[in-house]
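Below you'll find the structure I mean.
Every protein chain but one is kept in place in this view of the complex.
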Amino acid sequence: MKMFSIREENLKVFLRELSLKHVLIAPFKRDGYFEFDVLRNPDDFNVNYTNTRLSPKRFFMPQRQLVFKHYPRKGFTEELKENSSVVLFGIRPCDASALSVLDNVLLNPPHKDALYENRRKNAIVVSLSCTKPMTECFCNVFETGPIRGTGEDLTFTHTSKGFVVEARTQKGIAVIGEFGELFREADGEMLNEYNKLIREVLDEMGSRLKVDKTRLIGIEKEAGEEFFQLNAQRCIECSLCSFACPLCYCFETEDYWEKDSYVRFRGWDTCISPLFTKMASGLDPRVTKADRLCHRFCHKLSRIPLTFNAYGCVGCGRCVSLCPAGIDIREVLRKWG
Amino acid sequence: MRLTMPSRNRHKGGVEEMGLNPYIPKPVKIIRVKDETPDTKTITIGPKPFDEFTPGQFAMVTVYGVGEAPFSICSPPSDNNLQFSIRKMGSVTTAIHEASPGDEIGVRGPYGRGWPLGEMRNRDILLVGGGIGFAPLRPLLLHLLENRNKYGRIAVCYGARSPSLLMYRDEFEEWMKQGVDLYLTVDVGEGDWKGNVGVVTTILDKPSLNKAETIVCTCGPPVMIKFVLKKLVELEYSKENIYASLESKMRCGVGKCGHCHFGSKHVCIDGPVFKYDEMATLPKGMSPF
Amino acid sequence: MVVWKPKIIAFTCWCSSSGVDQAGFEGFKYPANVLTVRVPCSAIVNPSLVVKALQEGADAVLLTACKPVELRKIAPSRITEARVSLLRRLLNTVGVEEDRVRILWISSNEGGIFASEVSRIVEEVEKLGPLNLRGKMIEQP
Amino acid sequence: MSSPETELRRLARSLLEKKAVDLVIGYEKSEAGVRPCFISEPNEAERLVWNPDCRLSLVRYLRGFKEKRVGIIVKGCDGRAIVELIKENQLDRRSTFIIAVECNGVYKPVKYGSSKLGRQIAEYCEKCEVRISPIRDHLIKSDVKALERPSPKNDGEPLDWLSLFRKCLRCMACVRSCPFCYCTECSIEGFKPALVHKLVDPVELFTFHLTRALHMAGRCVECGACESSCPVEIPLTRLYHELNEWFREKYGYVPGVNLEQAPPPLVFKEGEKP
Partner (left out) sequence: MRRTTVLLCTCGSTLLDKIDFDKVRNELSKKPLVSRVEVVDGLCKSSVVKNLSLKPSERIIVAACSSRFLEAVFKSLLSISNVEFVNIREQCAWACENKEDASLKTIRLLSGSINKVVRIGLPKSHEDLKIVREALVIGGGIAGVRCALDIADAGYRVYLVEKEPSLGGVMAQLDKTFPTLDCSICIEGPLLSETGRNKNIVIIPNSEVVSVRGMVGDFRVLVRVNPAYVDPEKCNGCGECANVCPVYQPNKYDVNLKPVKAIYCPFAQAVPLKYVINKDYCIECGLCMNACTRAAINLEDKPKMLELNVGAIVVAVGSDLFDPRLKPEYHYGEYDNVITNMEFERIICASGPTGGVLLRRDGKPAKRVAFIQCVGSRESGQGIEECSYYCCAASMKEARLILEHDREAKVFIFYNELRAFGKGWEDLLYRRCLEDGIVFIRSRPSEIKRSLNGNLIIVYEDTLTGKRGELEVDIVVLALGFKPSEKLAKLAAALGISVDDKGFIEEAHAKVKPLETRVRGIYVAGTCHGPRDIVESAVEGSAAAALVISLFRGESIKLPETAKILENKCTGCGRCILMCQYGAIIRDGEKIRVLESICNGCGACVSSCPQEAVVLGDWGIEQLAPQISGMLGD
């Protein structure tokens, strides 16, 4: 796709313009760390932000979302749709790639997840490359960063002379067209710096963790029970890893009634929960904590790839850093990957 | 934070609109409720909210305000209504057990892969069921009987814990009249039970079928399936022709919610009917081996 | 314009709920926005229920109970008294006015006291204004 | 004098060699810092570490080993938790070998996306008065000089708790890491949609946190396990401390310092004003 550029001082103009036409969501610092939220003041945006504590998944798959309302005596079912156009600006390539994995899973025919599709359709995803990856990151393993991801419409990369902007989709090109006066074609010098940057960052990350991905498919057999049992001992069964993960998509539903209607909500679930596969009859194909932990890792590294043709991990490092018990997916990758 | 303004989009619940959001059940009325066994009821709902399905497929049944759960369809595709045999287990099934004709429930489906009807043409067929596990086999059996001349011999081995827990007892005679070799067994006899006593594997050798070519369909509790599969192989039925219907927790029925993702299979899409060798690839706990 | 009226949940124990009945029987009028939840004894009210009531939109919660008799060893309403104190401390800490939770001593022949106390409390809660936890928990400042 | 870490390893090794315990729960080094480890072989004892990153209370793990004799490494606060658990009939003192390590405070965790400059002592450690477990089978003195405690912050400065609760994901890390959350079915996890629903309705976070606070009142030993596990850094310990203060004022009860002192019944004595 075509490479454009935008001058550093024009970024704020761009953001302001965007926020007039769309709901602009971008990371800014609050209580000591960065979070995505509606950006009201473009000055709050910091180009050098460290990635957000929680993933932007919630803008596409909220923690709790209405599926339908059913009015008992009127005989129809009501579905709520949200139609406003959203721009997610400054998302890191790993998180953007997570969206493409979600696309693979949730928009996989014949049944498309209409609730997700609706939000996804109305969103423009603009990523900002990682030029200084954090210590927890390992996006190089799944080629989901640090410069380019797979789910974004536009990719911004910060260089010394402004931002290199790559339009990745038609939607991205349309945005550039809309704000044409702010963008121009990237020049050779800039592209050189850009390419150099890619090499440098990849080299740095590659030295941290190198994985032979072809072996991941067999991880389920290779890892063996002992490894999972060892980690299961320390796992405290919170759902932090799943909630923080940018692509943990499993959901739970809940039905109840309100003043005049029956409602169903759906929202995040976690496979670490002992109830995840437990049936009403009491039967549970996954009884032990080790089984569940095994599923969590294998699901990401082999089961999603086998089923949906994409890795279930983008290497953002959130679960690694946030796990209270220090369970580390990189250990799996390093040992058997 | 108010991200967006919700706009309301109302559906009359028509079939064409259901395509928009796969998660919206269609409201249907309960027509009949029948006590099948002390803990199981068969509900009939109608009119059928979808046209065609393959025996062995399931539907998601919603009790509004309580929840949704997957149930095997237990009426044949030719029927204008739908039937589900439901055992009292959790909140949804308890609510269904409290229901009476005229109550409204939601249904969506049909989902999953049913029994391999195509494979069965002109072959002998053995159905092996255990307890409530006969529910997905009943539509198959009734479908086979409706098209009796297209298939070979049909044998049914059905076991339950006690005679009163055998489902569809009032239909046994009719099945036999139509040429089904019916073998029954119970774990514990009671009352005037004169039939076989023992687990279902003890009667698997009774049907005389062309074993190499017979299609075997089985469903029941996981332990039963495990031993039935073992016995079938011992009896020299071909692994190629053995199918079983497995169960799992499900939330969406369409491969999105992740609850039934075992190994590389979704029970809701790739199942619930699995072939013998497919079952072997499932991870421990889910695999009957 | 809709005039805001506070909604108040009152957990009434067996004795005090017959006091509440007596208030109506004797013709005492009190604000209609006091909604009673009858329980066998005030001690059965889990403090979490009080919190839940506030969350669900109550602007204040009352617990009416039998006044512990001085010399009687057994008086479960003393437990309620202590719990209310603890709860008020907690609410105070998280920034909810502690006066939104109170205990009232009402016995079964004190309907009049109930009516007058409740009217007074409603006035006080009106001064505190709406609690609106839903708004505070969901919307951005 | 050897370092506490060396002493710890030596002790763990000898306990395991003598088969005085079946396993030792301690901390080991991990890529991101320190994490719990479970040592059952004497020669694995070398993995044990002791430093101010050993913040997660290990006491919550004891309930997973009810049938075993366990050696456990405890800080002052963790020891208080053990005392309180014994009172609540959750722990068999005889099958637990308590290795008390003198604690000089732990660091606040450095979490994803926060700046890594400078390590800070955790807020709850600043207030701590019990640096050595009141209950122990072996004491390891520390040679590390006490972490610098900045002058205690002004607690009078009120926090906007409601906006802190709003950030909560209800990931249950606070509950799961807590030594006291041993309930078989947590009433605020949404198994039964009574207090809170299964799926997180933001307004219910108020009920969630207040209920949890009420359950912790008079029991919390302020070990900070919840706070340090929290992904959105809600200073829960401060909230529970406030309720503990109520217990101290009304009944003179401080959880975990005295095995003989029974928890007070929640009753006002005659004449006491609520």
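Quick notes on this structure:
When the chains are written out, they are named A, B, C and D in that same order, and each has its own residue count from 1.
Note that a contact is a pair of C-beta atoms (placed from the backbone, for glycine too) under 8 Å apart; a residue touches a chain by one contact, two chains touch by 3 or more.
Just so it is clear, the structure is predicted and the values come from calculations on it, not from any experiment.
The chain not shown here makes contact, within the complete complex, with A, B, C, D. In the full complex, subunit C makes contact with the omitted chain through residues 7, 9, 18, 20-25, 27-30, 32-33, 35-37, 39-41, 43-49, 52-53, 56-58, 73-76, 79, 83, 115. In the full complex, subunit A contacts the hidden chain through residues 72-73, 257-262.
Touch with the hidden chain on the side of subunit D covers residues 88-90, 182-187, 192, 194-195, 215, 262-263, 265-267.
Everything that follows uses one rule, which is that only the chains that are shown with their structure count from here on.
Remark: subunit A and subunit D have CA centroids separated by 32 Å (rounded to whole angstrom). Distance between subunit C and subunit D, defined via averaged C-alpha coordinates, is recorded as 35 Å. Each of residues 252, 254, 256, 266 in subunit A touches at least two other chains. The set of subunit B residues that touch two or more partner chains comprises 1.
Listed in rising order, the residues of subunit D touching subunit C in the complex are 158, 160-163, 165-166, 187, 195, 202-207, 209-211, 213-214, 217, 239, 242-243, 246, 250, 265-268, 270, 274. Remark: subunit C residues 47-48, 51-52, 54-55, 70, 78-79, 81-87, 89-91, 93-95, 103, 133-134, 136-138, 141 touch subunit D in the complex.
Subunit B makes touch with subunit A in their complex at residues 1, 3-13, 20-25, 27, 62-69, 87, 89-93, 104, 106, 221-222, 247-249, 251-252, 254-259, 261-266, 283-286.
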